[in-house]
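Pasting in a structure now, in structure tokens, and then I'll have a few things to ask.
Here the complex is missing one protein chain, while the rest keep their positions.
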Amino acid sequence: MKRNVLAVLLTAVMTAAMLAGCGSGSGAASGGSGDGGEVIKIGVFEPLTGENGGGGSQEADGIKYANQVYPEVLGKKVELVIVDNKSDKGEATTAATRLVEQEGVVAVIGSYGSGVSIAAGDIFKNAKVPAMGASCTNPMVTEGNDYYFRTCFLDPFQGTVMANYCTQQGFTKAAIVYQNGDDYSTGLANFFKASFEGAGGSVVSEGVIQTNDSDYNSILTNIKASDAEVIFAPSSITVAGAFIKQARALGIDALICAGDTWENEAIIDVAGEAAEGVVLSTFYDENDASASEEAKKFVPGFKEYLGGDAIIPAVSALGYDAYCVVLDAIERAGSTDGEAVRQALADTSEFVGVTGAITFDENGDAQKNVAIVKTVEGGKFKYLDTVVVGE
Amino acid sequence: MGTQVLSVSDITMQFGGVVAVNNLSLHVDEGEIVALIGPNGAGKTTAFNVITGVYAPTNGQVLFQEHLISANYPRGKMKKKYLGEADTADKYHVAKSITPDKITKLGVARTFQNIRLFKNLTVFDNVLIAKHMRSRANFLSATFRLNHKEEKQNREETMKLLEILDLADVKDEIASSLPYGKQRHLEIARALATQPELLLLDEPAAGMNPQETDELTAFIRKIKDDFRLTVFMIEHHMDLVMEISDRIYVLDFGKLIAEGTPGEIQNDQRVIDAYLGVQKDA
Amino acid sequence: MSKKTKNICTGIAILLAIVLITLFDRDVIGNAYVKRVLNLAAIYAIISVSMNLVNGFTGLFSLGQAGFMAIGAFSVAIFTVPAEYINSIFYLEPMAPWLAAIRLPFVAALLVGGLIAAGLSLLIGYPVLRLKSDYLAIATLGFSEIIRIVFTQMQTITNGALGINRIPGITTMWVPFGAAAICIGIMVLLIHSSYGRAFQAIREDDIAAEAMGINLSAHKNLAFAVSSFFTAIGGGLYAALLTSVDPKQFYFTMTYNFLLIIVLGGMGSVTGTVIASFIITGGLEWLRFFDEPLTVMGVTIPLFRSGLRMVVFSILLMLLVLFYSKGLMGQKEFSWDGMYAWCKKIKGRLSGLSKKKGGA
Partner (left out) sequence: MSMDIFLQHLLNGISVGSLYALIAIGYTMVYGILLLINFAHGDIFMMASYFMIFAVVDFGLPVWISLPMIIVLTVILGMLLERSAYKPLRNAPRMSIMISAIGASYLLENLAVYLFSGVPKGYPDIPWLTKVINVGTISFQTVTVIAPVLVIVILGALMALVNHTRTGMAMRAVSKDFETARLMGVRIDRVIAVTFAIGSGLAAVGSVLWGAKYSSVYPLMGVMPGLKCFVAAVFGGIGNIPGAVLGGIVLGLGETLLVAFFPGLTGYRDAFAFVVLIVMLLVRPNGLLGEKEADKV
């Protein structure tokens, strides 16, 4: 009897789920297309769970804060519609369709992790909904897609930045470690290798880290044997902390460096003292003296929003900027029509954001040629250098 | 006596240190009903399992008609322990054993001590499945129903078989819902559907009352004649065994201790001892 | 219910389905989001039914669906991605020239993927299918991981971790729904053929099945290969639906989705599986509200935040197995008689309920 009741209950819930899914689906389509509504909806397309859940949440925080600071455009309230793409392409495309069709968003911001952005790109393009990437650095995100823009620099640039930095420091022997199956990591490692070798250095050891594996000792021992002076190991934060710690425990004292993902407190939390001296490239530094007024306003405000004195992650700042750029474009377009907003975005020139002035090139990429290099010192991320790369 | 249908020579079956069957040799001739009896744990079912290919024997060989079912004659150090010689002397170690399905295809069908029906399928399907083996259709032609003639014929034959065996009225029942006696019948029906020449019955009367046992006796006789079978069975019901068997083999602790007609076996002291549990020359 | 009534019912149902799909397809009802969810459900139905063919009908516990899907998905991705995009997609290392020279139509690429998957399944099936079913579970799971890892490494063929995008997409709902009808139709025919009966015999009792002359290894391999074939077809459709694939998607936890579907639908029931595919795919979308902050009367309930949906999902799976292990249909199939009886029962219960209420 108990089972029967449960059975009926389960079936009822499931059927209701099905009906609700479809029912609300057809309902929203008729009323949702953005224009004329009481509010303007902007989609936030971020991984809140899954492999990139950590970074995605930070980026979403920046966007949410920006929404709090600038809650209105064209005299209407801006409503954020946050969907979780779970760092998974299958989920991502459905979530993206949901934003575009179901929620009727005017524009989309995201995503952390380029893979999901690439997967969803065509959906935004076909629906003529402009999308603004905040930290998706893969070249393929915007290429051939007029509707995708981004506020950050690209993988090739980032790889080059670190390679240049290493060459400047006089290193000639580098080891590269990247993460198996991670497009970001693989991309950065390849571009680093190309520039580093181009500048006369040599890559003496290459290692591949397995996702969800915690033991990097064998790769590190190979690196130890190769006498590399510097280790370039772009990887997710899940890997980073443990990697650094194991390297130091093996007695490797080479410089360890990576890309923007490493600017995350979790790494210092995991690696502890071993994290000291690690170098990484990033988009933004909260203590940048030459920063704009906007940035100076942003830093204390956002810290208060987060409630704490933790360092502001670059992706949060980028998320903030992405929101502001989109809002600015809607303002200038004077409407929420997708094509008009896209045109306004493409015309954006020297928009002053937290992470610098933003102008989009023909691909829709922010023309940034400056990267910040940071290091870990005393358990904190410290500004180290600014690297400018000529195009 | 007719030709030998089944010939078992020097079969030994060891599980680790346990010798379940020890140098068993026997034969079953065409048209006979032969019984294999013995106390519990004597190795009867193991012997059946070797004959039907479920186990590969540690030593010895099994022939069905002219087909070699299994043969294994370890050489070298192990040789001393076992009896018999392989036909092919040129090999260091002869081990051959074909899988149960191939043995069934050759014409040996069996039932199981603890009924093994396809429990959640209908009576009809249980029997129809046994026809699959003789089907010439490959999976593609079967999927796209290019074999519908053969399929139709199989269904008709199955129906006929169910009618003969008095199962037609329950053909759409789920097998496990049948009463115990009917399940035994169904198992035999399923075995018959494979068109065997030799039928191995593993305790067909287990759990039956005397009246059911009598019916079973008649039933076995009937199918033996109707289907021109040779029957080799394991049984505990002595009434049944004595009434129906042409010859009887007695197994105790894996060893053959007696062989003969029902009359001879009834009066054999060793058999009596074995059943009563008397310890001889211990 | 007479045969004639049943035929009329079936006819009406099919007609209704066609009309509904046409309406959705033409955007008369619903929108692209609903369409996508339905398409996804149809593709999941193919994969789940093929998983059920092995797990539910043949009684082998296989967990390799994700890997075989990956094969199908990459076959479609590799062979149908337009030549003009190849260079920009393979920007780290160019695609192997011999491969870049082969461009196939969608259907051909699907079939190639299916055949490769079937071939590989035989390769893995041969050693593993002889063993106990738990080994099969872990070995198929391992195999699916091996495929994923190998695909990650084959930079010049699969573009490695970067994956392949700009796969020509599915433009009409008829593609996934038509494919689902054909694939599931073929599997149903197989299940009801004498081979299908042999599969079920193996599930019920493999020793007895072997004693009935069924060659265990040949039949297990056959079921496994057919299942892998259709799983790969489903994977190919999935790739075309997403227009973008990378190996990471096919992490083995993906298989759990299909496991949930067949458990809900009933191990050994095709119609149950199809119904469950739609319920689960729709339900997972619907469950999204679990991930969003819920505010009831001005109070934000702290429980509702991202991640809750998957917790609910896994609890549902557990509850199903523990208390409702037969699923919606058990081993039964949908029939109008069953439907009729069910409606009557529900009606009876409802009237019983209302009577009770009336009494109280």
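When the chains are written out, they are named A, B and C in that same order, and each has its own residue count from 1.
Keep in mind that, in the parts below, a residue touches a chain if its C-beta (ideal position, glycine included) is under 8 Å from a C-beta of that chain, and two chains touch if they have at least 3 such contacts.
If you're wondering where the values come from, they're calculated on a predicted model, not measured in any experiment.
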Item checked: Touch with the omitted chain, as defined above, among A:D215, A:E331 or A:D361 -> A:D215
Margin query: If I consider the whole complex, including the chain that's not displayed, which of C:T22, C:T172 or C:T253 touches that chain?
Written below: C:T253
Notebook entry, point to check: Of A:A174, A:V203, A:A242 or A:A371, which one is in contact with the hidden chain?
Noted result: A:A242
Notebook entry, point to check: For the chain left off this view, which of C:A13, C:I315 or C:C343 is in contact with it?
Noted result: C:I315
Next item on the list: Could you list which residues of chain C touch the chain missing from the display?
Entry: 55, 59, 61, 124, 127-128, 130-131, 133-135, 137-139, 141-143, 145-146, 149-150, 152-153, 207, 253, 256, 259, 263, 267, 305, 307-308, 310-311, 313-315, 317-318, 321-322, 325
Margin query: Residue by residue, what part of chain A touches the chain that was omitted?
Written below: 49-54, 57, 180, 205-208, 210, 212-215, 217-219, 221-222, 224-225, 237-239, 241-242, 245-246, 248-251, 264, 266, 269-272
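FYI, only the chains that are shown with their structure count from here on.
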Notebook entry, point to check: Whose C-alpha centre lies nearest the centre of all protein C-alpha atoms?
Noted result: C
Notebook entry, point to check: Measuring centre to centre with C-alpha atoms, which chain is farthest from chain B?
Noted result: A
Check: Between chain A and chain C, what's the gap in Å when you average each chain's C-alpha atoms?
Finding: 32
Margin query: Just the number, please: Cα centre separation of chain B and chain C in whole Å.
Written below: 43
Note to self: Just the number, please: Cα centre separation of chain A and chain B in whole Å.
What the structure shows: 70
Checklist line | Two or more partner chains touched - positions in chain C | finding: none
Notebook entry, point to check: Tell me, which residues of chain B touch at least two other chains?
Noted result: none
Checklist line | chain C-facing residues of chain B, complex | finding: 52, 54, 99-102, 104-105, 109-110, 112, 116-121, 125, 128-135, 137, 139, 142-145, 147, 151, 154, 190-191, 194
Notebook entry, point to check: Which residues of chain C touch chain B in the complex?
Noted result: 186, 189-190, 193-195, 197-198, 200-201, 204-205, 207-216, 222, 226, 331
Margin query: With touch defined as at the start, can you tell me which chain C residues reach chain A in the complex?
Written below: 29-34, 36-37, 40, 85, 88-89, 91-92, 148-149, 152-153, 160-163, 165-166, 169, 238, 241-249, 254, 264, 278-280, 282-283, 285-288, 291-292, 306-307, 309-310, 316, 319-320, 323-324, 328
